[in-house]
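For this view, one protein chain was removed and the others were kept in their places.
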Amino acid sequence: MTKVLPIMLLLILGFFIFSAVNIHYGQPVFDSSKYYIDHGVADTGALNIVTSIYLGYRAYDTLGEATVFFAAALGVFMLLRRSGEGERD
Amino acid sequence: MRRISNVVRIFTRKLFPFMLLYGCYLISHGHLSPGGGFQGGVIFGSAIILLGLVEGVKATEKRFQEMLLSLVKNIGMLVFVLAGFTGMFLGGFFLSDFIPKGEIGTVPSAGLILYLNLTVGFMVGTGIAVVFYRLVRFGSND
Amino acid sequence: MTNAPILIIAIPLLAAFLTHLTKYARARRGAELVAFSALLASAYFLLTTAPVVLSDQVIKYNLGGWSAPFGISLQLDGLSFFFSAMVLGVGLLILVYSLGIYLYARRYYSLLLIAIAAILGIVLTRDIFNMYVFFEMLAVASYVLITYKHKPRTIIASFKYLVMTEATWVFFLLAIALLYSLTGSLNMDVIAAQLPQIYQAQPHMVYLIFSIMLISFGIKCGMFPLHTWIPEANSQAPTPVSGLLSGLILKVGLYAMLRVFFLFFGSTLLAQGVGNIIIFIGIISLIFGAGMALVQVELKRLLAYSSIGQIGFILVGLGLATQWGLQGALFHIFNHAMIKTALFFCAGIIISQTGFWRLNQMKGIWRQMPGVTFAFCLLSLAVIGIPPSNGFVSKFFIIEAVLLKQNCLIMFCLFLGILLTAACYFRVIQTFFSPSEFHHKQDFIPQPVGHFEHLATYIFTFLCVVIGLFPTVIINLIQPAVRVLLP
Partner (left out) sequence: MGFNGLTVGIIIILLGLYGVLTRKNTIKMVMCLYIMSSGVVLFFVSLGYVTDGQAAIFEDGSRLMVDPLPQAIMLTTIVIGLVITSLTLALALRIYEEYKTVDVRDLINKQND
């Protein structure tokens, strides 16, 4: 029973996703990305468009990501603190 | 702990500086070629992790002190936010580019992106190494 | 061009890192000072935008100067102003509570500021992927904050919360991917403009996206089948963190529902009665939460289950999607954020002074702590919705909305929920005022509770009463928010 239930859930979920998703592989909707490819080098000065989006157009996302990294590092420090180490460090 | 074979130990020692160099290369050429801050930082960090696995964490910690790595991580974070604020104070928007773009195609170009790449790279590298130290030390001491 | 929208988010974020760096400065109580002044500065910048926003104008801000569909943009309108004000207000009082006798480490303040900055980021952003990043930031900060006191049970609670949330939020990312594949953009305005036409062509895809988003936001706000992380996490966390979880983090899921559903599916799915699903889930959550609260033996678990019930109440108002319903839902979000945080503070003070967690050990406690017991009673009346309190006004709005819809079944369920809530809180009050003598725990040294804890609790209680007497102050704040949702 414990094995059957997850498999059922999985099959139902897979059925719903596969029946709903209708995307043509290899033909993405080039809406805002066209702008990045056409103007990316002139706007940011980086030849690598992925970098120019990652740290140029969407640098705010990267700031958020860095903060997540910082918070998780803090969390690992806090969780794996030895009992001898001070409470207020 | 079981002894690690000589082949692995010697190769790791020889490979270690090149791994660091490769990490720095990926970080500094992130805006010109495949790669970037995070990828380079991960290679930087895994070089330290490899050394830690082979030589033991205590020996590695003598060379790369946790205090120092953690300081680099914290300062990197601060630099990122302060770069955002600087862009704003210089009349633009938060995180807007305030450094001249330079000659496109060379390493010192692309304005802020290069410096943010350096920041992210060193932050990720040191952060991964510090987290690794903590995880290993927690498991081994008792 | 004002920089206020980003400053509201970025100042707490900067302060979070500075707080962590105070360990190099060796300043006494430096972390607290930095955290407090950052939130005050953030609140100041929010207030400077009040005249513009409350006159139904919208402040847009393009980050990095990249114009809207290409870069990330922030938007400060009535709805985000209302939520930011709530978050900063409750956040400040949570901070005041944390200043008390128990010394929290710098890391605690750092993570608290990251959590508050993340909530503000979610509230102000206009980019769907950016919303995901900030949700993850909030989630990571809250996983760590729950385990702050290192009790074994908190670690299991946090692990459970983490696995449930992350497994669901992978599907949220899938929904973002589907939206991106349909519209080619991540900007909410662009997606909202294109989605009605896509709904005509590919309705199944839109249904899939809607259901994934309902589940993802539902797990954050604790609607019925996805609530299982709440009781354990809320009851085991340190008191201010319980307040943060119940008061603000649950509300962020509701905010995301309000914002995303009304923007993306407002003219298509919600107009065709999908709101009934939300009402149905809301009613089940209400009756389940209130019913489970009735049988709890631990005070904090009781409060946590009661949160699920109140979230159900809000979901009913949200699902109705009418003027009165949304007004009631928003007002109840605001009220519940204050009331439940304050109730957790009361419970925290009682627990740290007596060492008792169970309700039946707290008999006759009013002789020991008359002030806190009195505050608890007033707040309980507010949760139930007895007239001279703020809870009455918001519940009245939601019931009015149901009346206008002329649906007896929903009406009956709402009253059943209110009765169950009343029963559960009257049981607590009865225990507190029980005539039997209060017995202290054997060889237990009570942790002293300072002025700051009491101050935060009493300010909340006072505000609840004042808002109950003069609800128009908050209704004036809510009106622009409702106008954003129902143009």
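Observations
Per-chain numbering from 1; labels A, B and C assigned in written order.
Criterion: a contact is a pair of C-beta atoms (placed from the backbone, for glycine too) under 8 Å apart; a residue touches a chain by one contact, two chains touch by 3 or more.
On a predicted model such as this, the values are computed, not experimentally measured, just so you know.
Though it is not drawn, the left-out chain touches A, B, C in the full complex. The residue from C:33, C:52 or C:162 that touches the chain not shown here is C:162. Of the residues in chain C, those that touch the hidden partner chain are 129, 133, 136, 140, 143-144, 147, 152-153, 155-156, 158-159, 162-163, 166-167, 170-171, 173-174, 177, 180-181, 186.
Looking at chain A, the residues touching the absent chain are 2-3, 6-7, 9-10, 13-14, 17-18, 21-23, 25-28, 30, 32-33, 36-37, 40-41, 47-51, 53-54, 58, 61-62, 64-65, 68-69, 72, 75-76, 79-80. Residues of chain B that touch the chain left out of the display are 32-34, 36, 38, 124, 131, 134-135, 138-139.
As a convention for this text, only the chains that are shown with their structure count from here on.
Chain contacts here are complete: no pair of chains fails to touch. Centroid distances from chain B, each centroid being the mean of CA atoms, peak for C. Between the chain pairs A-B and A-C, more C-beta pairs are in contact across A-C. Chain B and chain C have centres, each the mean of its CA atoms, that are 37 Å apart.
Averaging Cα coordinates per chain places chain A and chain B 20 Å apart.
Annotation for chain C: residues 13, 17, 20, 63-64 touch two or more other chains. Across the assembly, chain B contributes residues 74, 77, 81, 84, 94-95, 97 that each touch 2 or more other chains.
Residues of chain B touching chain A in their complex: 30-34, 36-37, 73-74, 76-77, 80-81, 84, 94-95, 97, 101-102, 104-105, 109-113, 116-117, 120, 123-124, 127, 130-131, 134-135, 137-138, 141.
The touching residues of chain C, when paired with chain A in their complex, are 13, 16-17, 20, 23, 63-64, 66, 69-72, 103, 105-107, 110-111, 114, 117-118, 121, 129-130, 133-134, 136-137, 140-141, 143-144, 147-148, 150, 155, 174, 178, 181-187, 190, 202, 204-205, 207-208. Listing the residues of chain A that touch chain B in their complex gives 41, 44-48, 50-52, 54-56, 59-60, 62-63, 66-67, 69-70, 73, 76-77, 80, 82.
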